[in-house]
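Here the complex is missing one protein chain, while the rest keep their positions.
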Amino acid sequence: MKSAPLLRAAGDTGGGPSGYRSIAELAAKTGLWVLTAVLSVLFTLLLFAYVIRMSEGDWRSLAVPWQLWMNTGVLILGSIALQHAATIARRPRPDGLNASLLIGGVCGLAFLAGQLWAWERLNALNHTIAANPANSFFYLLTGLHGVHVIGGLVALAWGVTLVRRYPGALRSRLCVALCARYWHFLLAVWLVLFGALLWITPEIARNLCGVS
Amino acid sequence: MALAIALFLITVVAVLFQFLSPWWLTPLASNWRQMDDTLTITLVVTGIFFVGINLFLVYVLLRYRHRKGRRAAYEPVNRKLERWLLLGTTLAIVLLLAPGLFVYAEYLKTPRDALVVEVLGQQWQWRYRFPGQDHKLGQTDTRFITSDNPFGIDPADPNGQGNILIDNNELHLPINRPVKMLLRSRDVLHDFFVPPFRARMNMVPGMVTTFWFTPTKAGRYEVVCAQLCGIGHSNMRGYVVVEDDASFASWLKTQPTFAQTMAKNGAGGDALATQGKLLAQAKGCIACHTVDGNAGVGPTWKGLYGKTETMADGSTALVDEAYLKAFIRNPTARVVKGYAPIMPKIDLTDQEVAELIAYIKANASAGQPGTATQKPGV
Partner (left out) sequence: MYANLSPLHEPRSFLTKYVWCQDHKVIAIQYSLTAIAVGVIGVVLSNLMRLQLGFPGRFAFIDANHYYQFVTMHGMIMVIYLLTALFLGGFGNYLIPLMIGARDMVFPYLNMMSYWVYQLAVWVLIASFFVPGGPTGAGWTLYPPQAILPGTPGVEWGIVLMLVSLAIFIVATTMGGLNYVTTVLQARTEGMTLMRMPLTVWGIFVATILALLAFPALLVSAIMMLLDRLLQTSFFMPSVVSMGAQLQHNGGSPLLFQHLFWFFGHPEVYIVALPAFGIVSDLISVHARKSIFGYRNMVWAIVAIGGLSLVVWAHHMYVAGMNPYFGFFFATTTLIIAVPTAIKVYNWLLTLWRGDLHLTVPMLFAIGFISTFVIGGLTGLFLGNVSVDIPLSNTYFVVAHFHMVMGVSPILVVFGGLYHWYPKITGRMLNDGLGKFHFWVTFVGTYAIYFPMHYLGVLGMPRRYYAYDNYQFIPASAQTLNAAITVVAILVGLAQLVFLFNLAWSLFKGRRAGANPWRAASLEWQTPDTPPVHGNWGATLPIVYRGAYAYSVPGAAQDFVPQNAPPDAAFDEPGDIRQSVKGTQT
């Protein structure tokens, strides 16, 4: 049974030494873009709900635990590590690939651990989830983001497996590249959420919602 | 062929149905004639399209059904026709929408001199509140709600003292005077809807919503709750009586103010029955049993105690404490004539059963303050 790579219109090449892309690679990249769009809608809606709820009168802003700053740094490190991994993977001799992937994974786990630590600290200070809507949203925003980081770690584990089983193959490089892109996306989402937690105040929310 | 005939018949029946069926708008009893007019315009326009398109289908089915040797025409596009259809449709849509938006703009402009009435909804009953002489309504909050203060009026707010409270489901309104309805809910979403008035709005806990109308026809109208609010949703009945100014004023004078109800309740009263009343609300009994004489899903408690009740099998029984206790503990053992055996068995302690029975007993005689006389319905 013959394989049937499909060319886009002539002239649209780019990427890869053989001068053409396979459906599989294009599809995987497109698929990730579509997923990115879906998750963007998810987090945008969550932020809308955040602002709307904040404009009701009972909001008591939560002081952001310091751990979140540290976790942001860790996430940035993870992005750098995985981007490095994606770059190495494209080389004919991918030295250091495994190390970069491992660092990326460790950063991800460290991020999650740090978030859980922040949760634990808040709980200890009696900032429980139901006590105030600001608390509820804090746990919800960080929690939903964390769930997607777990998903990213699962994908990364799969990437590591592929790299070990099929070193140098297109599928392995592709998986690593996509994991890196997904990671950058989660970092971008985190920066937006973190910014919202830090800088949106009930005053701003009420202005946005046209409430006095 | 059969399909052409069927579509033709459907079109004919549909048009006949419109003119011959007994089901149409209830007679208008408010100022919102424009809503009816816009409905009619929409009906005419959509009716023309409905008939036209179906008859077109009939024609096409007859004229172009497959016959041997026929071949379809080949016209995959006709830019000019498509452009005209687009423009024509857009125009029709604008002509439909514009009147509707004009009427809506009127709906949002509450008259300055409107009489203010508050409707309080809860699962599953209505209450009403009028401002007193000072034209101000007192502040409310759910934390003030008790069985003595069902409206949750802040006792410390001087504006609330003179508020006139209607602690039953019948509201009176003066004819030909614009009314601004303020809608409030204690628990879940409800909707105060009187079909002949046309205007209505959801009631949202945590908010006050509003709409306005002017009642233009005297009569007694039924209120239906029009937003699903639990199992008692279809039993959440109320009434609006529209009458002349004099009758309205004299009715209003007989209603207690907030200050008066607080004084009366403070003076004691049957603690057991008061608890029973609270229980009847908490356990949902009032979803099916009214205290104002109206039949609900279950028999009304007004005048129940001491009555001789007829069972479905023809036997009779005196409604005393033993009867009530047996029914509450084992609801489906007997069936009262005219009712279905659907009363749920609810877990109650003996004390709670005693409180409920005390409350039912308290309703044995003449009704609650402010219950209206039963006038024939509209």
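Letters A and B mark the chains in the order given here, with residues in each chain numbered from 1 onward.
Going forward, contacts are C-beta pairs under 8 Å (C-beta built on N, C-alpha and C of every residue); 3 or more make two chains touch, one makes a residue touch a chain.
All figures in this text were calculated on a predicted structure; none of them were measured in a lab.
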| item | value |
| --- | --- |
| Missing-partner contacts on chain A, residue numbers | 1-10, 22-24, 26-28, 30-31, 34-35, 37-39, 41-42, 45-46, 49, 52-53, 56-59, 129-130, 133, 136, 140, 144, 169-171, 174, 210 |
| Hidden partner interface residues of chain B, rising order | 3, 6-7, 10, 14, 17, 21-26, 34-35, 38-39, 42-43, 45-46, 49-50, 53-54, 56-57, 60-61, 64-66, 70-78, 81-82, 85-86, 89-90, 93, 96-97, 100-101, 103-104, 107-108, 122-124, 141-143, 145, 147, 152, 183, 186-189, 191, 193, 195-196, 198-207, 209, 221-222, 224-234, 278-279, 281-284, 287, 294-297, 340-342, 344, 377-378 |
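Keep in mind that, in the parts below, only the chains that are shown with their structure count from here on.
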| item | value |
| --- | --- |
| Centroid distance [mean C-alpha coordinates] between chain B and chain A, Å | 49 |
